[in-house]
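Up next is chain A:
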Amino acid sequence: MNFSNLINNYEEAVAMILFGIGFSNLLLQKNLIKKIIGLNIMDTAMYLFLALKGYIAGRKAPIVVDGVQSVEAYINPIPAGLVLTGIVVSVSVTALMLSLTIRLYRRYHTLNLDEITTRLEKEGL
Partner candidate 1 sequence: MEFVQNFPFICIILSLFSGPLSSVLSGKKAKWWNAFVITAIGLMNIAVLAFVVSTGEPYVYRMGHFSAPWGNEIRVGILEAVMAVFFCVTMLLCMLGGIAEREEEIEESKQNLYYIMVNLLLSSLLALIYTNDLFTAYVFVEINTISACGLIMIRQNGRTIVAATRYMIMSLLGSGMLLLGICFLYSITGHLLMSNIQQAVWNLHETGMYQVPLLVAVGLMSVGLAVKSALFPFHGWLPDAYGYSTVSSAAILSSLVSKGYIFLLLKIFYRVIGFEVIKDSKVIHVLFVFGIAGMIIGSIDAIRENSIRRMIAYSSVAQIGYIYMGFGLGTELGVLSSVFHILCHAATKALLFLSASSLTEVSGDSTSFFDLTGAGYRNKAAGLAFTVGSLSMVGFPMLGGFISKILFAQAAVGHAYKMLPTLIALAVSTILNTVYFLKTVIRIYTPMRSEEKKEKQYKLVTMGQQPVKSAALLCFVALNLVLGLFSQPILTLLERGLSMFA
Partner candidate 2 sequence: MAVVILLPILFGVLIPLFPFKNRAQMMFYIETVVLVNSLLVLCLLLNRPEQAFVLFRLNGNLSISFQLDGLGTVFAGIVSALWPLATLYAFEYMKHEGHETYFFMFYTITYGITLGIAFSEDIVTMYCFYEMLTLVTLPLIMHTLSREAILASRTYLYYSLGGAAFAFIGMIFILNYGATANFVPGGVLDPAKTAGSENLLLLIYVLCFLGFSVKTAMWPFGAWLPKAGVAPTPVTALLHAVAVVKAGAFTLMRITYYSFGTEFLRGTWAQTVLMVFVIITIVYGCSRALKETHFKRRLAYSTMSNLSYILFGVVLMSPLGLVGALSHMVFHAVMKICSFFCAGAVIYKTGRNYIHELNGLGRKMPRVFVIFAISGFALMGVPGLCGFVSKWNLAKAALASTHPLAVIGVAALLISALLTAIYMLTIVVRAFFPGRDFDYSSLDGIEDPGWMMLLPLVLFVITMFLFGLHSAPLIRAFTQLAAFVK
Partner candidate 3 sequence: MNAWILLPVILPALSGICLLCSSLRSHLHSSGVDVWNDLKEEERGRLHRFVGIVLVLTAVLALLAAWSGEHEVRLFELMEGIPVYFRIDAVGKMFVTFVTIVWVAVGFYSFLYMKHEGEERRFFGFFLLVYGVLIALDFAGNLVTMYLFYELMTLSSMPLVMHNGSKEAIMAALKYLFYSMCGAYLGLFGIFFLYRCCDTLTFTAGGSLNAALVSGREGTMLIAVMAMLIGFGAKAGMFPLHAWLPTAHPVAPSPASAALSAVIVKSGVLAVVRVVYYMVGTEFLRGTWVQTVWMTLTLLTVFLGSLLAFREPVFKKRLAYSTVSQVSYVLFGLSLLQPQAFTGALLHTVFHAFIKSALFLTAGIIIYQTGKTRVDELRGIGKEMPCMLWCYTFASLGLIGIPPMSGFVSKWYLAQGALQASVGAFRYLGPAVLLASALLTAGYLLPVTINGFLPGKDWKVRSGEENGIQMMLIPLAVLAALTILLGLFPNPLASYIYELAMTVM
């Protein structure tokens, strides 16, 4: 296959790579904090992707000033909105994850999920 596509829109490629990194971190990391970081990377990658979709070179942000230009002049604002929403979501989710992590740490003094599980097994709780 030809890599020209890949080169031409490298931003998407980067976003995808980032997504992969984040995803694999979230999935594979033992340490909870690292998991959360992975989660954030993943989300960020998504926002990058969306933002790229939204941006069209040589257009303006859709802010109506005097002398309204035609719709073609503007960038579709929706992606930006999506990004904002997404950020909110990810923030809340991250917060929740962190709080969970803190609880676990208080209880078991470790951030390693597997360790915690094995200990639970030992407790037989």
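Candidate selection criterion: all candidates are chains of the complex that A comes from, given by their letters.
Here is the rule we go by: a residue touches a chain if its C-beta (ideal position, glycine included) is under 8 Å from a C-beta of that chain, and two chains touch if they have at least 3 such contacts; residues count from 1.
Everything quoted here is computed from the prediction, not taken from an experiment.
Among the candidates 1, 2 or 3, the one that touches chain A within this complex is 1.
Chain A makes touch with candidate 1 in their complex at residues 19, 22-23, 26-27, 32, 35, 39, 42-43, 46, 49-50, 53, 78-79, 82, 85-86, 89, 92-93, 96-97, 100-101, 103-104, 107-108, 113, 116-117, 120, 123, 125.
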